[in-house]
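Before I ask anything, here is the structure I am working with.
Removed from the display is one protein chain of the complex; every other protein chain stays in position.
Now for chain A:
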Amino acid sequence: MSDSEVTRQGLRGTRPDREALIGVAAGRDGEQPPGGDTEFTSYYGRPVINSPVWESPDIPGYLFLGGLAGAASLLASGADLTRRPELARVAKAGAFGGAALSVAALVHDLGKPGRFLNMLRVFKVTSPMSVGSWLLAGFTPLAGISTVSAWTGRAPRWGATATAGAAALGPAVAAYTAALVSDTAVPAWHDGYREMPFVFVGSGATAAGGLGLLAAPAAQAAPARNMATFGVATELTSGQWMEHRLGMVAEPYSSGRSGRYMRAGKVLSVVGLAGALLGRGNRLVNALSGATLLAASAATRWGVFHAGTASADDPKYTVVPQRERLRRGEQARSGDAHTAPPDRTH
């Protein structure tokens, strides 16, 4: 059907197809080239694996808040033990708030949010999401009791027990999300499984330290500053090592949108840490540095999230390393054939 009109000025709204060329003259425009690149083959450049359907800000937020909560629970329990009540209150609230919001973000991302309790239908160690759901199911109420007790002053013994309980689960809460993203076929996530947990706990420590600097009085902020220092150092070194080890698969960590997030994370963490170390004692500088460190941790999570999506969307990251692996396997086999005489009995 044609939408063209005849006017005094001639035809209007004719479709460009009327001038379409055919055969060789048309070239192959309008057709998809069957392969994408010269160095590898793909099916019309289409991704091999299906990209995560997880969405931003839900899932990067879930990763960030979980890390914050886990590390903050450790800060809370340490503050209790060393009698820093202000820092303890802040950290407890961070642990509870982080965990609760992390769960909320996960539930919001579900295709069927009303069925979120199905997460606790089974326990499967093969599913880091199942393990994480059980961890959060234990951690969140403990952090909640600890927070309520700290802010109302009621039931101090329950509060102390809950704080200790949350701190016992805290490291696992901060770290399991690394297994969660790595346990996929997404190249930039899976292949980085060795360093990812360190990037994630580092990022969590940066966030919790940042929160302490932001909200606790300067007189009690020293452990938070130390934790942020450890966090930034761990996050940066393990991230660097991961990018180095992964080779071409790590490209999304330094290019495109994910690369910009990762760079922002690095810059913000260095700036925030410098502020925290140089401006010690100054309440305002502490607060600004703390906020910067929180933003740094979030930027890293967003970067990791988008790097995964980018590496899933480009077949190159799936095909090239697998081809390479096959080629090496073949070489190794033919290497064996040289050393051991081939079996010619049949």
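Things worth noting here:
The working rule: a residue touches a chain if its C-beta (ideal position, glycine included) is under 8 Å from a C-beta of that chain, and two chains touch if they have at least 3 such contacts; residues count from 1.
The rule we apply is simple: contacts and distances are computed from a predicted model.
Think of the chain that is not pictured: of "Formate dehydrogenase iron-sulfur subunit", "Putative FMN-dependent luciferase-like monooxygenase", "Carrier domain-containing protein" or "Sulfite:cytochrome C oxidoreductase subunit b", UniProt labels it "Formate dehydrogenase iron-sulfur subunit". Of A:12, A:121, A:154 or A:244, it is A:121 that touches the chain left out of the display. Residue A:172 is the one among A:104, A:172 or A:264 that touches the chain missing from this view.
Chain A meets the missing chain through residues 30-32, 34-35, 40-44, 46-54, 70-71, 74-75, 78, 81-82, 106, 109-113, 115-116, 118-119, 121-130, 133, 170-172, 174-176, 178-180, 182-186, 189-190, 193-198, 200-201, 204-205, 209, 218-224, 226-227, 230-231, 234, 280-281, 308, 312, 315, 318-319, 322-323, 325-326.
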